[in-house]
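Questions regarding the structure given below will be posed in turn.
== subunit A ==
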Amino acid sequence: MVTSVTSMGRSGLYDWLMQRVTAVILLAYFLLVGWVLICGVDYASWKALYAQTWMRVFSLLALLSLGIHAWIGLWAVVTDYLTERLMGTTGNVLRLLAQIVCAIIMFTYVVWGIQILWGF
Partner candidate 1 sequence: MASLRTLSFDGVIVGGGGAGMRAALQLAQSGYKTAVISKVFPTRSHTVSAQGGITCAIASDDPNDDWRWHMYDTVKGSDYIGDQDAIEYMCSVGPEAVFELEHMGLPFSRTEAGRIYQRPFGGQSKNFGEGGQAARTCAAADRTGHALLHTLYQGNMKNQTVFFNEWYATDLVKNQDGAVVGVIAICMETGETVYIKSKATVFATGGAGRIYASTTNAHINTGDGIGMALRAGFPVQDIEMWQFHPTGIHGAGVLVTEGCRGEGGYLINKDGERFMERYAPNAKDLAGRDVVARSMVLEIIAGRGCGPEGDHVFLKLDHLGEDVLESRLPGICELSRTFAHADPVKEPVPVVPTCHYMMGGIPTNVHGQALTIDASGKDSVIPGLYACGEVACVSVHGANRLGGNSLLDLVVFGRASGLHIERALREGIDLRDASESDLEQAMSRLDKVNNSTGGENVAALRKELQNTMQNHFGVFRNGEFMQEGIAKLADLRGRIEGARLDDKSQAYNTARIEALELHNLFEVAEATAITAEERKESRGAHARDDFEERDDENWLCHSLYFPTDKRVGKRAVNFEPKTVDTFQPKKRTY
Partner candidate 2 sequence: MLQVSIYRYNPETDAEPYMQDVQVDTGGKDLMVLDVMELIKAQDTTFAYRRSCREGVCGSDGVNMSGKNGLACITPVSQVVRNNKLVLRPLPGLPVIRDLVVDMGMFYAQYEKVQPYLQNNTPAPAIERLQSPEDRAKLDGLYECILCACCSTSCPSFWWNPDRFIGPAGLLQAYRFLADTRDTATEERLSRLDDPFSVFRCHGIQNCVNVCPKGLNPTRAIGHIRNMLLSRAT
């Protein structure tokens, strides 16, 4: 058993499952948006689409999914390459910094997204 406090759910299975669930949500969302774009869209219809509550909730869900999905993915990347085994203590410092940066960016995106969705 290898524990880690920075992984998403602190369980391999939970992270694995979340990554797949969020991937499905993201796929569905981008298929919907792609389909709307292909069918032709202007400012008015786009605005109308996003005025509906279900679309705002769906967008928020997609945004949260993106955050979770990215966190799990990037967490795997930084724990692969930025490790104490490869770089000594520097690895730990770099990894923590990278994780903090990622967390701030994601948090910002989520807050910004909520502002956009409910701010107009």
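The candidates came about this way: all candidates are chains of the complex that A comes from, given by their letters.
Here is the rule we use: contacts are C-beta pairs under 8 Å (C-beta built on N, C-alpha and C of every residue); 3 or more make two chains touch, one makes a residue touch a chain; residues count from 1.
Being a predicted model, the structure only gives us computed values, none of them experimental.
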Given that every candidate in 1 or 2 is part of this complex, which one actually touches subunit A? 2
So, in the complex, the side of subunit A touching candidate 2 is made of residues 1-4, 7, 10-13, 15-17, 75-76, 79-81, 83, 85-86
